[in-house]
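With one protein chain held back, the other chains of the complex are shown just where they sit.
Then we have chain A:
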Amino acid sequence: MSELTTVPKAIAGPSSYLDDRIGAGNFLKRNLRKVFPDHWSFLLGEIALYSFIILLLTGTFLTLWFKPSMMEVPYDGPYAPLKGVMMSEAYASSLEISFEVRGGLLMRQMHHWAALLFVAGMTVHMLRVFFTGAYRKPRELNWIIGVLLLTLALAEGLTGYSLPDDLLSGAGLRITEGVAISLPLVGTYITFFLFGGEFPGHDVISRFYSLHILLIPGILLALISAHMVLMWVQKHTQMPGKGRTDKNVVGAPFYPAFMAKAGAYFLFTFAVIAGLATFTQINPIWIFGPYTPADVSAGSQPDWYMGFLEGSLRLMPAWEINMFGTAHAGTLPMSVIVPALVPMGIIMTGLALYPFLEQWVTGDRREHHVVDRPRNNPHRTSIGMAGITFYGVLWLLGANDELSAFFQINLNWTTYAGRVLVFVGPAIAYMITYRICLGLQRSDAAVISHGVESGVIKRLPHGEFIEVHTAPADDIEAHVRGKKPVPMLPVEEDRSGIPPKGMRGPVGKLRARMSQAYGGEKIALEEPHGDGHGHGHEEEPAAIGSGSDDEDRSLTR
């Protein structure tokens, strides 16, 4: 602790300089010594943060040459197979960036790879926060900001994908138009407003350009800042472990340790993106050709983060409802509107509401700064895995033509299998995950109550062989003992058989039942068999000494 009371020179110097001028010394002193807990999964969000910085920089480079115009021009650049082809200025300038601007192709490829990693980084970060329950009070609002960021990132990706006006981006735009026009009542108005007339019109590229480089990144930047400030103010959560409580943060100070790590991680992210962009071709727009509404290619796919929407579109049967039995009265194209809105709605709304639903079910209003290990809240983990499976099946089926072509599977059967799996898969994933969580809890309990296998085989006087177990290491034991039962509502009925307040009526009863299922301790960590050894740090195995051989054998079998 004494280390923390003295201020390092590198902080003290600039702090007093700034303090003398803008009075920020105390602020800096306090914040540069902010403690950050250490766990590899806490860095995953930084992938998204650093990718965003790279996106801003490379994106600015691209704007210097890109022309967001749909004016038709004949191609007159160095790429021979497109010589003389009529194309939009947007596409021509994207080709110019790729083939004529020095470093342009590298920048384009970095921008695109960074975009893929931006959304992927957000996704893995979000999964980490979900599975450890780091979204619980007081961090619900920051979680909601995160869900907003993810949704906006999808919109940012969609608009960016459309800008080069190549054949693939045109196919994406066509689906966007299809979804917009399928909306009941307002569909045609929205479409004409967006495209400035019939598809594809002459306005959509410049409009998407404004959204892509100004509006959405502006909101993203603001929300990311809010996300970081909230994280800073609320402090980072920590994994359960030795000396870690809901009242402290155990880790390394921002300066110098965490700053070095974060700086190194930025360089890693930069290296991976630059490396991918150097060695791996992405979005080769010159092969796709310019967009014309008449052409569409086999293997047209969105970038990965839109793949689940593509998959749901491909899985959906061709259902439509004609009002009053005639198309003149209006058609509701279920085959477009359901896959476009329902899976996205389930996933994003489900994510946004989950902290509040969990609170409602568990009645847990306490603050949490120590996170759960995923196994210790088995229902949450199972719900998460079911969600991942739902998303994963849709995502996979978004590429069903490539799967069919590559693995030589009948295309129709991939669709039929997907239609079943999208419902059955999550249920199976739920059950399997639940059992795995309980199994892991049991193994934790075994570590606590019987210790770990020592590798020493002992022969008992009557000839039986057993393996000697030793007490686990301190930090491992503390980590395991960080487990707390999932809170549960008081659902016991009173003596006259009346359930407690809030547990009455159909909704209340449902809530009580969910709370009983979701909450509570599934597998208790038993105390070691007591004869004073208790937390026994000595090599002497407590369990052996206590003479309960039956249970020991059950572990060594």
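Simple rule for what comes next: a contact is a pair of C-beta atoms (placed from the backbone, for glycine too) under 8 Å apart; a residue touches a chain by one contact, two chains touch by 3 or more; residues count from 1.
Here is the rule we go by: contacts and distances are computed from a predicted model.
Of the candidates "Phosphate transport system permease protein PstA", "Cytochrome bc1 complex cytochrome c subunit", "histidine kinase" or "Spore maturation protein B", the chain left out of this view carries the UniProt protein name "Cytochrome bc1 complex cytochrome c subunit".
Of the candidate positions A:F288, A:Y354, A:Y434 or A:Y518, contact with the hidden chain is made by A:F288.
Across the entire complex, the residue among A:I11, A:L44, A:M316 or A:M488 in touch with the chain not shown is A:L44. When you scan A:L214, A:L353, A:A405 or A:A524 for touch with the missing chain, the hit is A:A405. Only one of the listed residues, A:V35, A:L62, A:L82 or A:V129, touches the absent chain: A:L82. Between the chain not shown and the residues A:L167, A:I205 or A:V370, the one that touches is A:L167. Within the entire complex, the positions of chain A that touch the omitted partner chain are 38-44, 47, 75, 80-85, 98-99, 105, 109, 112-113, 116-117, 120-121, 124, 167-168, 261, 264-265, 268-269, 272-273, 276-284, 287-289, 292, 294-304, 307, 399-402, 404-405, 408, 410-412, 473-475, 537.
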